[in-house]
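Omission of a single protein chain aside, the complex is shown with its protein chains in their original locations.
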Amino acid sequence: MPLIQLDDPDATLAMLRDSLAALAAEADGPATFRRRRAAGADLDPQVWRALAEAGFLALPLPEDMGGLALGRPELTVAAEALGRSLITEPYATLAVFPGTLLAALPPDEHLRDLAAGLGRGEAILPVLWQDARGRRAPLALTDDLLTGTAHLVAGASSATGFLVLAAEGGEPVLIHLPASAPGLRVVARPGIDGATLASVSLHDVPAGRVLARGAALETALTQAITTTRLALAAELAGIGARALEITVDYTANRVQFGKTIASFQAIQHRLVDMWAEAEFACSACLNAATAPEGEVAQAVLAAKARAGDSATAITRKAIQLHGAMGFTDQCDIGLYLKRAIALNATLGQPEELRLAFLSAERAA
Amino acid sequence: MPLIQLDDPDATLAMLRDSLAALAAEADGPATFRRRRAAGADLDPQVWRALAEAGFLALPLPEDMGGLALGRPELTVAAEALGRSLITEPYATLAVFPGTLLAALPPDEHLRDLAAGLGRGEAILPVLWQDARGRRAPLALTDDLLTGTAHLVAGASSATGFLVLAAEGGEPVLIHLPASAPGLRVVARPGIDGATLASVSLHDVPAGRVLARGAALETALTQAITTTRLALAAELAGIGARALEITVDYTANRVQFGKTIASFQAIQHRLVDMWAEAEFACSACLNAATAPEGEVAQAVLAAKARAGDSATAITRKAIQLHGAMGFTDQCDIGLYLKRAIALNATLGQPEELRLAFLSAERAA
Amino acid sequence: MLTQAMPEQQDWNALTDAEFRAIFRDWVDRTCPAHLRFMRKQRPVFDEVAEWYHALARKGWLSPVWPQEWGGMGLNAAKHIVYVEEWARLGCPRIPDHGIGLTGPLLIEFGTEEQKAHFLPRILSGEHVWCQGYSEPNAGSDLASLRTSAVRDGDEFVINGQKIWTTLAHCANWILLLARTDKEAAKPQNGITVLLVDLTSPGVVVRTIPNLREEADFCEVFFDNVRVPAKNVVGEVNAGWALAKAVLGHERIFLGAPSRPEYALKRLELLAEDRGAFGDAAFRSRYAKLRLDLYDLGSAFERFAKVLREGGTLGADVSVLKLFCTELYQRITEETLAVAGEEARFYDDLPLGDGGHVDAMNLFLDARAPAIFGGSNEIQRNILAKAVLGLPSR
Partner (left out) sequence: MLTQAMPEQQDWNALTDAEFRAIFRDWVDRTCPAHLRFMRKQRPVFDEVAEWYHALARKGWLSPVWPQEWGGMGLNAAKHIVYVEEWARLGCPRIPDHGIGLTGPLLIEFGTEEQKAHFLPRILSGEHVWCQGYSEPNAGSDLASLRTSAVRDGDEFVINGQKIWTTLAHCANWILLLARTDKEAAKPQNGITVLLVDLTSPGVVVRTIPNLREEADFCEVFFDNVRVPAKNVVGEVNAGWALAKAVLGHERIFLGAPSRPEYALKRLELLAEDRGAFGDAAFRSRYAKLRLDLYDLGSAFERFAKVLREGGTLGADVSVLKLFCTELYQRITEETLAVAGEEARFYDDLPLGDGGHVDAMNLFLDARAPAIFGGSNEIQRNILAKAVLGLPSR
């Protein structure tokens, strides 16, 4: 069955998979999804802590930030495993994104402490940077005061602080703000994957420490987006592959007209096509995880687009093949669909990513 | 099986169908296609004469032009029947288009004679008006001389004359030119449906009689395009429906692994989808043939787009279901595909037609 | 109970379609409450729409196809189509309609005079709210294999078993039940009986099944030695299969009515306008395809409606509408999520600049259902292959 077939010479990847499997056995993914959704929460603190303890949050951080200094292959395998187990905490946006952003900045003591806290799960640091449509939010730093509203913020209610990407004059600055800063207002809305997303408004909030600015910040942001997209792609690939497996099992056991559904040729061909989509998502992620440095950006665009299309298509078809059962909330397959929709819509839907790939290629 | 289900209170349509069936029994469509292709001809004179004798060429002309003054339903049924029988003479472009163009112009004696000759099959009058991409050709009338090149011209080698749509100053004029006019050059290329298409160059050709000009001409042209597209749509619907029938027959008789191909569920579902496409093409044509005057333009855009997509998709899938046999030239199904491609590409591919529909609707 | 004002009745079928349409639209537009128009919820429960239900009943317009002697409008298929079209155009809410659409017609065709006299007025009054007890956990598409049993015991039948996917059973008080009365029948279709069962009877337990939108459209209904009077059998014992299949008739055309995708496309258009998507030629191209698919669905619907209008009957081929319609509905809602972009991460409705909302996710999730229910699209394709194309099974 489809898996991202990475080389694993020293068995690090197998270890990561085992570790996540152990975690998933404790923290039942679908049950957590439903519990968090019912609570209107933005993450499940228990699962988040477990992820920290298993080292998943520190995975992309360098050693001097208390991290494991693991690379793209390890991140890919970790995210894939999360997808397969339907552990739906905001790993990509709340661990990978701020983690790789901090890791890519010119380091200093404060920044190292922040990142280390993030890796230990003690600091929860959503990045405020997107507007309601996912574009750069108009957050302004003027006379040491921050003003503006960021949207689509994961983990805002659980946050210990925020990383605010604002503009000062024409220059981007990154500021660390404590969650308790005065003039900061969080409004949460339910997300499709059972975690709330918030808009965070800043009204003349006294700016905390500036962590970085200018070109170095832009470069770090670009890197963080690419790495986060890779994690999202791998998670989507895991979701698609697992949803396929679940559907194969279901249809191979469900009997109609005296035969299993999976024995009908039309259903078999449908399942083969779903399997092919899962295979292609996995090989695209493999390619992105192992591409040479100069080709990573393009490879990641391709992988996120492919894995997003693949996971949403597979899970939609999986619902159909589950029949009436698939349309119920009690059946886990619907949760896979919802998670796939959410991740597919995070940091660029496929069409946008493909056009970015094409523009870069044709400009080259 | 799919058919354009028009009301037929006085059995005119049944008569038309019978008449075409008799004609098709004589003039074997596929055989004529191959013969005409081998000869590098632009039409088959024998079949064209038979169409004239059966009244098909005069069908859209008013009575004072020697026509039958029949309406959209009759034209639709005639074109559908041609499609089903794979009579692949350039009926739409060489009978319907010049016929309805002449019929829509302010009449005079000369124009009536021309049209009557067209209806009798004695005059073959391609319209010169398109450039190499199907846009309006830059044909200019200056000091009574015509200059410029028209492309995509059906019947150019068989023509007795040409209807030239040129610009004089800023104004459109329509000129009748004898085929023997000096300075007129025809270069033919093979078309995918076994009839050549030509480019016709005019180099200081003394202009013949001006048949019409100005707004009246533009209006007539718009009407002629709409009516011709309706004929094309109906012919495509006929092609698709007949290709489906052929494929149902073939797969219901072809045995593999001890069963007929058509008994495999995956093939059955494929055939059902092809049937649905044929059904929708037929109902779209029915709608266009019976729409009230003010809605015809939109209904025809929709019908031509639907029937074109449908016929090309059905015939492509039909090839696949015919297996190796479908890839041979000796199997008629390939001719249906080729004819579908040709008609689909005539006067606007589906994408272009859909965008035109949308623009008109959103402008309204 | 039956004290409504005298309904306004006449021979509707003697009017032209246009005349009937004008009369019907005018009254509905004046009468259906604004807050019930274009409801987000596909399947409101009885209490939410009771006001509109009773208004229709008072007018005598609640049951379009029942004969006038039983309080219906007696519409022929052509007029019924107008009724449904105007209903959709004006955005009237779906009412709990199993009594009107299923139990009523069944009793009118196969019921005893006593059954008709007792049950039909109670449907019109809203006293009885019906649900449909056909599907079972292992008899969904393959209904003939149902197992819920009804065993004769004196003047009663004793019911044991379980039904599932029973729409709105938790808001109903009666169920039209298919039960097995003969386990030894040669073919599983034989040995099935239709029973009218009071859901308030002892031994009945109803449990809701929340759907993908976390709404309780569906229920499970459990029967534990539930006693039903033998007079509540419809038709003959063991001959219920034919009855259950007989009712649908010309109404199959409505499974392919363009109203759902039409509504969804309107939402897509609103969102796209608000988000400026029409400025993107790639979106325009995809939107134009969906728009034309809807337009052509209208043409195809009209071709079948015409058959009914001229007094014909529909063949199996009418299912083509259901296939195309349900799959188009899905494609429209998928494009809506694409236009939503990053906002497709939200579960709730998307705000528009004018203060309105578009329920993108609600529609996307809802669109999963019609391709599954009412005979899944796979089953429809099987039927079409045999019945319309005559494809062999070997």
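Per-chain residue numbering starts at 1, and chain names A, B and C are given in the order in which the chains are listed.
The rule is simple: a residue touches a chain if its C-beta (ideal position, glycine included) is under 8 Å from a C-beta of that chain, and two chains touch if they have at least 3 such contacts.
Everything numeric here is computed off the predicted structure, so don't read it as measured data.
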Omitted chain - touching chains that are shown: A, B, C
Residue among C:282, C:316 or C:387 that touches the chain left out of view: C:282
Which of B:32, B:100 or B:130 contacts the chain that the document leaves out: B:130
Given B:41, B:69, B:167 or B:192, the one touching the chain that is not displayed: B:192
Sites on chain B contacted by the missing partner chain, in the whole complex: 130, 132-134, 152, 189-193, 197, 255-258, 264, 266-267, 316, 319-320, 323-324, 326-330, 334, 337-338, 341-342, 344-349, 351-352
Chain C, residues in touch with the chain not shown (by the definition above): 280-282, 284-285
Footprint left on chain A by the chain that the document does not show: 5, 248, 251-252, 259-260, 262-263, 265, 268-269, 271-273, 275-276, 279-280, 282-284, 286-287, 299, 302, 305-306, 351, 354-355, 357-358, 361-362
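Note that only the chains that are shown with their structure count from here on.
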Whole-Å separation of chain centres (CA-atom averages), chain B against chain C: 43
Rounded Å distance, chain A centre to chain B centre (Cα mean): 54
Per-residue multi-chain contacts in chain B, two or more chains: 265, 268-269
Touching two or more other chains - residues of chain C: 378, 381
